[in-house]
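Take a look at the structure below.
Complex shown without one protein chain; remaining protein chains in place.
Each chain gets a letter, A and B, in the order it is written, and its residues are counted from 1.
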Amino acid sequence: MTDVLDPPILAQPGDHGHAHEGPTGILKWLTTTDHKIIGLSYTVTSVIMMVIGGALAEIIRAQLTSSNNSLVSLAQYNELFTMHGSVMIYLFAGPFAFGGLANILVPIQIGAPDMAFPRLNALSYWLYLMGSITMLMGFFTAGGAANFGWVAYAPLSNSINTPGAGADLWIAGLLLTGFSAIFTGVNLTATIFYLRAPGMTMFRMPIFTWNMLVTAILILLAFPVLTAGLIMLYCDRHFGTHIFSVQGGGVPVLWQHIFWFWGHPEVYILALPFFGMVTEIIPVFSRKPVFGYKGMVFATMTIGALSLGVWAHHMFTTGVVLLPFFSIMSFLIAVPTGIKFFNWIGTMWRGEIWFSTAMLMAIGFLFTFLVGGITGIYLASPPIDFFTHDTYFVVAHFHSIVMALVLGAMGGLYYWGPKITGYLLNETIGKMQFWFLFIGIQVFTFPMYLLGLRGMPRRVAAYPLHPSWQTLNELSTVGAVMIGVSTVLFMVNIGYSWKKYPAGDNPWDGHTLEWFTTSPPPHHNFYRLPRIRSERPTWDYNHPDRPAKAHGHHDNQDEVPVV
Amino acid sequence: MRVEARILLSLGSFFGFMSALYWFWGHENAGGVMIFAAMLLCFVPGSYYFWWSRRMKERPEDDPNATQAQGAGVIGAFPGTSIWPFTLAMGAFFVVLALVFGIWFLVPGFGLAAWALFGGTAEGRRGGTH
Partner (left out) sequence: MRTLVLSLVARSTAFLHGLAGLVTSEPFALHSRETDSDASLFRGLDTHHSVKSSTKLLERILNRRRLWCRVRRVVALPIAALALAGCTVPTFGAAPGVTTSSRSAYHLWQGFSIGAALIGSLVVVLILWTMVFHRRKGDNIPEQSQYHIPLELTYVIVPILIVIGLFAWTMVVENQEVANPKTSVTINVNAFQWGWKFTYPGQDVVVIGQTTQNPEMVMPVNENVHINLTSTDVIHSFYVHDFNFSRLALPGVLNQFTFRAVNTGTFQSQCSEICGLYHSLMYFRVKVVTRPQYEVWLESKANAGVAQASRITNNQQTSSVVPTKLTKSKGDN
């Protein structure tokens, strides 16, 4: 049944999963070009960034717990929310999504020995690490870190209003991480287009890989725009240009157009990989194929395409954008997202669902993203946006979304952790982590929806005129603490399960190619490759009598598989 | 390569339609230019793949009935361990620090970057480690 792939690049069974010669220790890490090690480095670094961003968040929540608190000063508070948002979005969510798990999984899922450009891949990681350090260095400067919000609107971000090295370090860090992302986009696209294994046609790729392809294209379309905007901002700050300042004939709102033209695709760059992870987890733990595979692909591409046309829904209250165009485009994006939702449910429907931690995380993702997605539809309507923009309603909306992505990320780590490391994580601690995280997220976000509707604006350090808002703020802080506890439980699980539960090749009876190889995979990923005749090559190998069927057909040994 | 070409060309066409719509309805230069640029970015590789896909014979990964043996042989160059990515990144790091702390940072910045570019290119030509 199994065909042997002969090229000299593949490892021989005699190799014990690592090269015989070559550097060891720290020099090995500095010089590696193996996508699995690079991806693991990305994952570990981005989780550290998540912890840093989370710590900043807990300080913010502590400050907001009482209406006239003076835990931090006004200046410190501005730095806190700026760096919390910046670290979480630029340094955690993106890199985790497209540099971490994608780096490790995409080559293995398509049967490739590595990424198309391994040294470029390594460069991406080091640029990311140095960019993160650069941005965080702002905290150690005299003026403090950047303090103009993660969106750095002009003219607040110019040198008159925000002098100081913190802002420049922020820009510098983002230049590095921006190029890191662009190079990863190039690598992913080239790998997916050129390095698939025989028989792995485009429409047999796993949905995670499809999502990473669309993510990579979005990165290539969007990140150069951000880089250009940052350079323009830097020029305004230091080279005397007046691109964004009225005094010199510039247009401040141009910054917003440029920033959000990147900014909106960015949130889909963040979301699509986690959609992909969930789309891998749900079929395996329902023991059925993905429902509506082609619909999923179509929906992902539609989301990608539409995401480039909705940027000004972040600018509805500027009064200078074409409201109907952006409103209808933003409404339309809800349609492919809904298609994905119904396909996820369709995958679970009449399956044999088993609730491992990874599956719980994926289901938690479904509920949380439902809330976030529906509140997004409200925001697509300008009249509603007029009274929710820049209030805690928006903060709650996007936190529902990103916390759903965190649930997806945790699901991905529990699902693929055994493949990458060779060891399972403890399920009991994992489930405790899940419940703290899931309930914590709802307790954290729901009060913020109400606070926004009651008039609490964003980015305020205290609310002395509105002591009635305090109770909801206290409740939200409780939720934030629960989320913090869940992160601690995750660390505890890693420590507790360290090398304790060997996983084997396929602990979950997975469907896709990565479950065919060993855990962890050998150098260049595969000793052998199976025949690929559907989007579930490992399932077909293990269960040749149960191929995918169209709805309504009964399983029959003699029937030819539909795909 | 047909599917890849089709993906990029349809994205490009969609952006083309959207940029025309937005340019004439929105009267807003920045957005119009950016969507138009997105269209170009999709059409350039998309057209290349489209042109190529009509000329190349079917690759094993596009053949739904391929066997693994059909993909045998060298499939690409996969450089092994290399110090040059790290060096280049450190060079880039110093270059951007020059934006913040002073122009003299460009000396180590461009120095390391140039060393990495030369070293990396030479390594590629030599074949590198495996």
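We take it that contacts are C-beta pairs under 8 Å (C-beta built on N, C-alpha and C of every residue); 3 or more make two chains touch, one makes a residue touch a chain.
Since we're looking at a predicted model, the values are computed, not measured.
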Chains still shown that are in contact with the chain withheld from the display: A
Candidates A:323, A:439 or A:481 - the one touching the absent chain: A:323
Residue touching the undisplayed chain, where the options are A:71, A:228, A:384 or A:481: A:384
Residue in contact with the excluded chain [from A:202, A:409 or A:424]: A:424
Touching residues (missing chain, whole complex) on chain A: 74-75, 77-78, 148-149, 153, 155-156, 161, 246, 251-253, 286-295, 317-320, 323-324, 327-328, 331-332, 334-335, 338-339, 341-343, 345-346, 348-356, 360, 363, 366-367, 370-371, 374, 377-378, 380-384, 386-387, 389-391, 424, 426-428, 431-432, 435, 449-450, 453-455, 457-462, 464-469, 500-507, 509, 542-543, 546-555, 562-563
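The definition used in the following text is that only the chains that are shown with their structure count from here on.
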Chain A and chain B: spacing of chain centres that average the CA atoms, whole Å: 21
Complex contact set, residues of chain A against chain B: 3-9, 19, 22-23, 28, 30-33, 113-114, 116, 118-123, 125-127, 129-130, 133-134, 165, 168-169, 171-173, 175-176, 179, 193-204, 213, 217, 220-221, 225, 234, 238, 254, 257-258, 261, 301, 304-305, 308-309, 311-312, 321-322, 325, 524, 529-533
Of chain B, residues touching chain A in the complex: 1, 3-4, 7-8, 10-11, 14-15, 18, 21-22, 25-28, 30-31, 34-35, 38, 41-42, 49, 60-76, 78-86, 88-90, 92-93, 96-97, 99-101, 120, 129-130
